[in-house]
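Below are the structure tokens for one structure; questions will follow.
All protein chains but one are shown at their positions in the complex.
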Amino acid sequence: MEKEQLAQILAELVPGLEINSSKEILEVKAASNTWHELAGKLASDPRLQFNYLHNLYGVDWQTYFTVIAYLDSTILGYSLIVRTEVADHDNPSLDTISDIWITANFQEREIYDLLGISFSNHPDLRRLFLEDGWGFPLRKDYKDDINFIER
Amino acid sequence: MPFNIYDFSTTTKAVDEFLKANMSPTWAFITELTIVGLVFLIFYAIVGLYLVYAERKVCAFMQNRVGPNRVGKWGLFQTIADLIKLLMKELITIKKADKLLYNVAPFIVIIASFMAIAAIPFAKGLHAVDFNIGVFYMMAVSSIGVVGILIAGWSSNSKYSLIGAMRSGAQVVSYELSVGLALVSVVIFSGSMQLSTIVESQANGWWIFKGHLPAIVAFFMFLIASTAEINRGPFDLAEAESELTAGFHTEYSGIKFAFFFLSEFMNMFIVASLAATVFLGGWMPLHIGNLEAFNRIMDFIPPIFWYFGKTIFVIYLIMWFKWTFPRLRIDQLLNLEWKYLLPINLVNTLLIAFLVLMGWYFK
Partner (left out) sequence: MQEVELQDILTAREDGDYIINIGPQHPSTHGVLRFVVSLKGETLEYVIPHCGYIHRGIEKMCERLTYPQIIHLTDRMDYLSAHMNNEAVSLAVEKGLGIEVPDRVKYIRTILSELQRLASHQLWWAAFGMDLGGLTCFFYGLRDREKILDIFEESFGSRLLHSYICPGGLMNDIHPNFQKRTKDFITYFRKKLPEYDELLTGNIIFEQRTKNIGILSKEEAVGYGLTGPSGRGSGFACDIRKRFPYSAYDKVNFKEILYNEGDTWARYKVRMDEMWESMRIIEQLIDNIPEGDFTAKMKPIIRLPEGEYHQRVETARGELGVYIISTGEKNPYRMHFRTPNFSNLFVMNRLAAGFKIADLIAISGSLDLVIPDIDR
């Protein structure tokens, strides 16, 4: 099966990678310090060639953040979900992957804008939708006294 | 001449004599000037307004719509209502605009088109002035308009306006050549620059028919180049609303905007009437060879109808272009002129000169 094949290649490529094949799409979990390195391998390895990052988004879990990337290989037809945890909730930071997939540039800007995770080495890390000095609305502790109605 | 019954020079002479008999020569002269001025002012306003109406109806026709139909019968008074609205609108002045030039620009534009109308022969004996260099005068006067556009664009202190004005400048300067050369071809045929003489020379056939293929080529060159010169689609780069919002008149409002708008339509009228005068025989009726009966019937249609019929035909052509073609890009526009129209025109003019020299055209 394709998923097992992919899991095998991944296990060979990065020993000790956390692989979860119980879902519809194969999932791997990277440590936040190997995030960029893993992304580079996924994109450049001839057996994988994940060239299409179709989604990148982050989740606030109150004590830590998760950043999840959805990858496709348009050449070989594989799909993969890569996730990582950003442990520092006060000053979250992650390596950028915008040098590997251009589209990550803007999706990372969105994450920075709405969740406040700063991406190191990002070429153009500015707020995308909101003004500077605005809070990070997708964080769970975001408060807006005017527009929020507490139920 | 069979169409003497429609000669307007007797009427104008009668008015002249009546005034001279009742007033001192100076006052008679002043009164005449006033009458001519007033007549042209009213004519200008009416033609301008109804051209706007015509444009809206034509464009509605092209676009499966009804067009203006609320004010008056068939919406005939729509443009007049629009004019009243524009008159009442606030004249917004831009803070950092060059006040003097900003206010002068619309007048320059409108005066240029006003001056050009003076030389148009509407019918036999019906024109304000009949210069012996009529064609040259029209060319000279109509290019004053672009100065107004450049001033408007520059003095508005808006970047969109400036780009629009610069485009317009580049466009008019280049297309003037083609317009001039196309007109020169008829000047060569008729041997005169006087518009009335050019019209008279077409009594036995219009130049577009008499001049073989070169005259037809010249007519189409004139049509294309003059459409570009009056900044109308597909050459409406100066005010390309999808790129520059409104181009050089972005910052104008109220009646000043109306001046630009009206003069644009009047320029179309002038260009169309010039094309009608020079290529399509002006107020001359359509005559076909020796079909005496046919020619007689044609003669009974008054020249003023012939003149307006031809002008409206050309105006319709120009409107047709606008509503069916997408807009060109600035570099394509200039390429078209300098790489295609101008060389063709030069060769064409040379050919016409040769034809005339050899006498190989219908006299």
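Here the chain labels run A and B in written order, and each chain numbers its own residues starting at 1.
As a convention for this text, a contact is a pair of C-beta atoms (placed from the backbone, for glycine too) under 8 Å apart; a residue touches a chain by one contact, two chains touch by 3 or more.
For clarity, every value in this text was computed on a predicted model and none was experimentally measured.
Interface note for the absent chain: among B:Ala28, B:Val135, B:Ala240 or B:Val278, the touching residue is B:Ala240. Interface note for the absent chain: among B:Lys13, B:Lys85 or B:Lys159, the touching residue is B:Lys159. The omitted chain makes contact with just one of the residues A:Asn55, A:Ser93 or A:Asn121: A:Asn55.
Where chain A meets the omitted chain, the residues involved are 51-55, 57, 59-60, 68, 70, 74, 101-103, 105-107, 110, 114, 126-133, 137-138, 142.
For chain B, the residues in touch with the chain missing from this view are 59, 62-65, 159-160, 163, 167, 233-234, 236-237, 240-243, 245, 323-332.
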